[in-house]
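Every protein chain except one is present and positioned as in the full complex.
And then subunit A:
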């Protein structure tokens, strides 16, 4: 087949295997959580979950391996490249909307729900539920403090979070420098900048983990400490997961650079990961502003 026609792959085993893996993951997680809730041992659920995760990991290696081989065999036309670009862009858009749901929840709670509970505004009658409740943010005193004991303190934005902001913003620059170097085919430079980006990502994650430990042990800021803790952890938690994933992808890209993949003209794998990394960075800016500072 000439490279001018669009490449339509032959049959592939990966999709059906990936569906099975996803099913194991989901079913395992469900079983584990339900067992934990009922104070039963979660043996079976855990096994299924881990089996699914392992299987999914292997599949991703195999599936992406296929794609990389096909790409290096020159099967992909510029049109194929555009399909990948559209695919990645819209995937990132879907991620934006996923975070938007949680940001939306945060804004709603802060600007509407809490003031109403505190007796202000159009639906201030809700105060009749807990007449002593006063609205504040951060919320140290949830309406029912027995069930949801509020945090004693919250994370100050000007220590670790500020540092983390600097780390992530810097990492976006170093990644761009890596890309520039790749365009000029200075492969040693690419390695250096990529390595630095990964280190920045890892340090970020380390700080984040430290912050969580501090929140749980020193500040009483937990998932159970009312809506502040809930929004705080769901937003920073999902962001942290995305940074973890992004760092993993960067490590893989670095590995591929080391073994000689990517040319100055063709390196969409690199670019896709870079897009993802910048997206994660932008989400962090939003987090820093709306979760920590304001």
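Assume contacts are C-beta pairs under 8 Å (C-beta built on N, C-alpha and C of every residue); 3 or more make two chains touch, one makes a residue touch a chain; residues count from 1.
FYI, contacts and distances are computed from a predicted model.
Of the names listed as "DNA polymerase III subunit delta'", "Cytochrome c oxidase subunit 1", "Xanthine dehydrogenase molybdenum binding subunit apoprotein" or "Transketolase", the one that matches the UniProt record for the absent chain is "Cytochrome c oxidase subunit 1".
Of the options A:43, A:57, A:74 or A:87, the residue whose C-beta touches the omitted chain is A:87. Mapped onto subunit A, the footprint of the missing chain covers residues 1, 5-6, 8-16, 18-20, 22-23, 26-27, 29-30, 33-34, 36-38, 63, 79, 82-83, 86-87, 90-91, 93-95, 97-98, 100-102, 104-105, 108-109, 112-114, 117, 121-123, 126, 129, 139, 142-144, 147-148, 223-224, 226-231, 233-234.
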